[in-house]
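Presented below is the structure to which this report refers.
Complex shown without one protein chain; remaining protein chains in place.
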Amino acid sequence: MTDIKTTLKALGLDASTLQKGELEIVTPVDGSVIARVPATPVGEVGNVVARAQTAFEAWRTVPAPRRGELIRLFGEELRRHKDDLGRLVTFEAGKIFEEGKGEVQEMIDICDFAVGLSRQLYGLTIASERPGHRMMETWHPIGPVAVISAFNFPVAVWSWNTALAIVCGDPVIWKPSEKTPLTAFACAKLFEQAVKKLGDVPANLVQVVVGKADVGEALVDDPRVPLVSATGSCRMGRAVAPRVAARLGRSLLELGGNNGMIVAPSADLDLVVPGTVFSAVGTAGQRCTSLRRAFIHEDVYDQLVPRLKKAYGSVRIGSPLEAGTLVGPLIDGRAFESMQAALDQARADGGKVTGGERALQDRFPNAWYVSPALVEMPSQTEIVRTETFAPILYLMKYRELDDAVARHNDVPQGLSSCIFTTDLREAEAFMSAAGSDTGIVNVNIGPSGAEIGGAFGGEKETGGGRESGSDSWKAYMRRATNTINYSRELPLAQGIKFDLGD
Amino acid sequence: MTDIKTTLKALGLDASTLQKGELEIVTPVDGSVIARVPATPVGEVGNVVARAQTAFEAWRTVPAPRRGELIRLFGEELRRHKDDLGRLVTFEAGKIFEEGKGEVQEMIDICDFAVGLSRQLYGLTIASERPGHRMMETWHPIGPVAVISAFNFPVAVWSWNTALAIVCGDPVIWKPSEKTPLTAFACAKLFEQAVKKLGDVPANLVQVVVGKADVGEALVDDPRVPLVSATGSCRMGRAVAPRVAARLGRSLLELGGNNGMIVAPSADLDLVVPGTVFSAVGTAGQRCTSLRRAFIHEDVYDQLVPRLKKAYGSVRIGSPLEAGTLVGPLIDGRAFESMQAALDQARADGGKVTGGERALQDRFPNAWYVSPALVEMPSQTEIVRTETFAPILYLMKYRELDDAVARHNDVPQGLSSCIFTTDLREAEAFMSAAGSDTGIVNVNIGPSGAEIGGAFGGEKETGGGRESGSDSWKAYMRRATNTINYSRELPLAQGIKFDLGD
Amino acid sequence: MTDIKTTLKALGLDASTLQKGELEIVTPVDGSVIARVPATPVGEVGNVVARAQTAFEAWRTVPAPRRGELIRLFGEELRRHKDDLGRLVTFEAGKIFEEGKGEVQEMIDICDFAVGLSRQLYGLTIASERPGHRMMETWHPIGPVAVISAFNFPVAVWSWNTALAIVCGDPVIWKPSEKTPLTAFACAKLFEQAVKKLGDVPANLVQVVVGKADVGEALVDDPRVPLVSATGSCRMGRAVAPRVAARLGRSLLELGGNNGMIVAPSADLDLVVPGTVFSAVGTAGQRCTSLRRAFIHEDVYDQLVPRLKKAYGSVRIGSPLEAGTLVGPLIDGRAFESMQAALDQARADGGKVTGGERALQDRFPNAWYVSPALVEMPSQTEIVRTETFAPILYLMKYRELDDAVARHNDVPQGLSSCIFTTDLREAEAFMSAAGSDTGIVNVNIGPSGAEIGGAFGGEKETGGGRESGSDSWKAYMRRATNTINYSRELPLAQGIKFDLGD
Partner (left out) sequence: MTDIKTTLKALGLDASTLQKGELEIVTPVDGSVIARVPATPVGEVGNVVARAQTAFEAWRTVPAPRRGELIRLFGEELRRHKDDLGRLVTFEAGKIFEEGKGEVQEMIDICDFAVGLSRQLYGLTIASERPGHRMMETWHPIGPVAVISAFNFPVAVWSWNTALAIVCGDPVIWKPSEKTPLTAFACAKLFEQAVKKLGDVPANLVQVVVGKADVGEALVDDPRVPLVSATGSCRMGRAVAPRVAARLGRSLLELGGNNGMIVAPSADLDLVVPGTVFSAVGTAGQRCTSLRRAFIHEDVYDQLVPRLKKAYGSVRIGSPLEAGTLVGPLIDGRAFESMQAALDQARADGGKVTGGERALQDRFPNAWYVSPALVEMPSQTEIVRTETFAPILYLMKYRELDDAVARHNDVPQGLSSCIFTTDLREAEAFMSAAGSDTGIVNVNIGPSGAEIGGAFGGEKETGGGRESGSDSWKAYMRRATNTINYSRELPLAQGIKFDLGD
């Protein structure tokens, strides 16, 4: 793997200076250490926030379309370095190169979107009930935004937040996963290029802090950070959210998913098979939107499951850097252990497991490749209701759609879901108020792979946050409801009389 | 005060059954006990939530325009009982009758608004990047909503929440202030009338629970309540928010304000004087939007302050039930003590206090009337930066607008603010990204008395929630981003290739 | 028919004064003259417009929520007189009483909608590209609106326009069909009641002019009428539109439809049959959204057509005033002749006609009742492509959906359409950019009977106008894009330098 240095260099990073820190960066590709980076001292976090605040004072009064121009230039940098950054994602996160590039494409897409948005941060003008009065709603920058991201989408989720935050007038403090700081450094570098090209931009619009939970906590607790956008597990969310809430700050949470699929009798199985495989084994099952549960109508179960097994048998497991690989490694040994524990529990619950074994151990003794697992379950036991961050897909039968929907909804998380059906009524029922309770609801597509034009996020223990498209930008701004009296009278709302005499 | 029984009766309540509980309801008008109501046993709260859930299952599939019709009928009930309910507000909360009726008018307004809204719970249809795909955003009912309201707006804030929640498809569990359950019972009764008129409505759409903090906590902690809408002090918010966050629920917080005013040299003092008096002494200074701090340009200070003192001297203090009264009682003795403590501290900080003494002690020995206080402060000391729920207005001088804005913003709360100026540039600067940091920003109107058409709420320790107009309704719904593939292909977003071979 | 006088009286009209004009009002129920009303002299139209302008000057500055209150009160009047007004609609237009009441319900619905709208006439606040600048979009009243309505919806369409126009701040000048002035007088009377209840409303907010084309033309040509909203035939539209355009005015046109239905193999025929009958024979086929063409898949044609014939055979033809009647009379003898001519042509084109004969001639010798006609056509000939305002439904077969859609779109009009299918792909294809080209597109509902929450109207020769819900209100207002410079500089947009030196 001589390639990492070249990749870092192409992204403007000096590999040699990335060998001196206390944090060992291990590539899941082969388990080797590819860098050693210094952690940000906890005591330094306050200074980082202070610098962000200074940047904020200047940036908030820069016209939004000019802020958009910065993001446009950043998008150009990303276009220019799509392959390099995609490859670095593969090195650090272990996802296949095709997905690595897809992640960068998502960054580019959100930049394009944010550029347009920079002239569309629309508030409302509103008719007042009082003569000679005018009302309007304005949206203003809110302040420094902390972005805490996870290893599995090391760059895209940050870019969703950052493209919007910057356009909205907010500096960003980024704490990447301690497993993936290199991609963060690379992004910061590219961002800096865009800053230079635009010129006249305050320093420290994007800052990276690296470290473990203590660094994150320092950030989360800082009252000068009005918004904490955190992506990760529900466990992480349950730790972060109350801390932010205790200081009456704002959280934007993108937590776990236990994403389900319903396969109806009328489903087009030629779509179901590839849709299932991509959703369940893509990123080695380590997407928050990975497919984890399938409810298959009993009339098609026996047809579909063998086809799935065959497809699973044919997916190529291998180095994610190599063309043709569809399944790369798990992030680390702990992930492997969790997966095995889950499979053991599933078996104990009566599940029939296919796959799930360690793979490529000879070639990559220090890495954690697995064959993706299909588990035929007699019922939705507790382990099925638990999100295991690995390529495990639980298969269950159903007879009535209502029942399948009820079981589908009977998990704590609420991120993504899908139905495969060609029956209009079933599709509509699934999308209705009484249907799926997730934030992303797909028909004839797997649960993963969202477009940036829609709002991304979920309900229940997924945390309720929305990022990316639609009006998600509002989370990065503060709203003011303005009423202007331009008359010479002072009537009260609701027609109240309050007469001082005279 | 023989009137309370008549009032209760007119609202469909039986005064005699309201004499048996452990919670003594004391009217601030004269300090007498007007009712004794039973508290909801903490153990009963779970059943209340369960009933709300059952109601939810049915209500969520009722078409929104029909849900709107229920609110229209409720608005009709309110129109019919405006005076009675307004008077009961006066009895329980002590605000003057004119303001009591204003509060009911606000309920009526929000009902009208919500009826229209019932056909306008708009999501978006969105162009997909994939051929043969369609995207759309839908908004669905979210589940039972807990509404925790405060004594000072015993009915309006609940109605803001409830009119929207019901139209959005959510049942409501209302915990009113333990000081004002009677108005809650009355509202529930009127709501029940509307339910009867519409017919075919699930039971328990609106339920009232009464009690102290423990009842509230049981509600706040219940994972079956996806949204907790709480109005009250920042202290309360800091208690509630982390509990809801710990279970990854959603909070809508309307907490304290320390609302400021800037009086510029060009201000029309004929508007400033009544605007100040209404904002500062209305509801005896016990509105969350009450004016508490005034920054007066040194060029007009000496002109304005005597006029304010004169106006303060002339406001009639008296029973809020009597016509002509502008200042009624404080809610209780504790409020009086807090006020006195604040005034003492202000004096210690160099402040010059006018007013603030107890009033009408002879006539109402058990009630807590005060003359509203003006306090000329040499600077913005800690007591000025603290919200004291009483009619205290701190007066300070300024020379430069930038400095006045900075001092204005230098408080933890961020609810409401205003500037009196006829200078366009000053007004715009105050409303700009670098201006006032509150959620409500007024020009030539005091900070209190919002219209229901705008979003109501504030930033920072005010809690960030928005209620009433604009798109506040979104807090009461869950959003789904739907993608429908109606093609026979399965292209991936971001152009990712994931080829299973065949 | 002694009933007409009672009905008029209940609506506040004096039957005796309605016997003196030159316009004979003939009820299609039995062909008798029920009133004689004076036509507005053409020369008077200018005065009417002048009065509307005077009303406009006052009304435009009345706060929109107060304008909404007027519409709320008008809605109350309509609720109170629903049966009476519904019956008068039946008398004048001949539609069955159930549909007459439905029309009034639609008026009530739009009033409720408009009340909510009165606080939601939202413009946008927009980020400026220049520092110290603010942009916002405001919507202002535009001026007197001429509403030209047709006999078949004598009151609902007017109310769609008027509820919005009044809330938007515009007076209305109404020219009803010369066949249905009584309902117009009744509505104006009810509106006047609402005006009285609100009080302090300028005179002449709603004025009615009665007459033939010359009166309409005087209105259409008046440059003081910025908006002409006209409902009627394409022929009428082609006369009105260029006249308005010649003076650079604004038209809102709701013209003819030649509305089609596709019945796919998967269709639920239990829905198709009643859906077809209601859409095709409701209002005796005289709705602009009446179903006129059906493309039935060859696999279900032989199943469906007999069921349709049976259903057609069972619909009760009779006086529209009588309970149980489903098909009332045509509006007049000319309509009957057009229908017969169309059927003759269809036969000549190879069509097989069932029904279509005159009915109830004995009972109502002066009225024009017909049995609704089904015509099995070998192909879509010119007569099928022509809108005949009568209960004729042309039935055609298809094999491929693409072909059915192409034939469906191959008419000049573009109002409404529908598909009956349970196949998701077919439904989506029909609703896609390459699907139906009409303004209203339904799935598993007939083409008629829209809800007021959506925008109503169509493309191509239907005229492009949109009324009722969504953002249709914008047609009744003028938009201003405001830019406010509150800085002390004067930067130019697009970064242009234009330096005067000094």
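Letters A, B and C mark the chains as written, and numbering starts fresh at 1 in each.
Criterion: a contact is a pair of C-beta atoms (placed from the backbone, for glycine too) under 8 Å apart; a residue touches a chain by one contact, two chains touch by 3 or more.
Please read these numbers as outputs of a predicted model, since none were measured by experiment.
J.: Which shown chains does the hidden chain touch?
T.: Result for the missing chain's touching partners among shown chains: A, B, C.
J.: Which of these touches the unseen chain: C:8, C:29, C:173 or C:277?
T.: Touching the chain that is not displayed is residue C:277.
J.: Among C:28, C:68, C:141 or C:320, exactly one should touch the missing chain; which is it?
T.: Once the missing chain is taken into account, the touching residue is C:141.
J.: With the full complex in mind, choose from C:10, C:50 or C:441 the residue touching the hidden chain.
T.: C:441
J.: With the missing chain put back, one of B:40, B:258, B:276 or B:421 would touch it. Which one?
T.: Reading the full complex, the residue touching the unseen chain is B:421.
J.: Touching residues of chain C against the unshown chain: what are they?
T.: So the residues of chain C touching the unseen chain are 57, 60-61, 98-99, 101-103, 105-106, 109, 124, 126-130, 133, 135, 137-138, 140-142, 169, 226, 234, 237-238, 241-246, 248, 250-251, 253, 255, 268, 270-271, 273-275, 277-278, 282, 311, 314-315, 326, 427, 431-434, 436-445, 449-451, 453-456, 459-464, 466, 469-471, 478-486, 488, 490, 492-498, 500-501.
J.: What residues on chain B make contact with the chain left out of this view?
T.: Considering the whole complex, chain B reaches the absent chain at 61-66, 118-131, 133, 136-139, 421-425, 427, 443-444.
J.: For chain A, which residues lie in contact with the unshown chain of the complex?
T.: 65, 68, 72, 109, 112-120, 134, 424-425, 428-429, 431-432, 451-453, 469, 484, 486-488
Just so we're on the same page, only the chains that are shown with their structure count from here on.
J.: Going by C-alpha centroids, which chain is farthest from chain B? Tell me that one.
T.: Result for the farthest chain: C.
J.: Distance between chain A and chain C based on Cα centroids, please, to the nearest Å.
T.: 48
J.: Please work out the Cα centroid separation of chain B and chain C, and write it as a whole number of Å.
T.: From the centre of chain B to the centre of chain C is 42 Å.
J.: At which residue positions does chain B touch at least two other chains?
T.: 109, 427, 431-432, 451, 453, 469, 484, 486, 488
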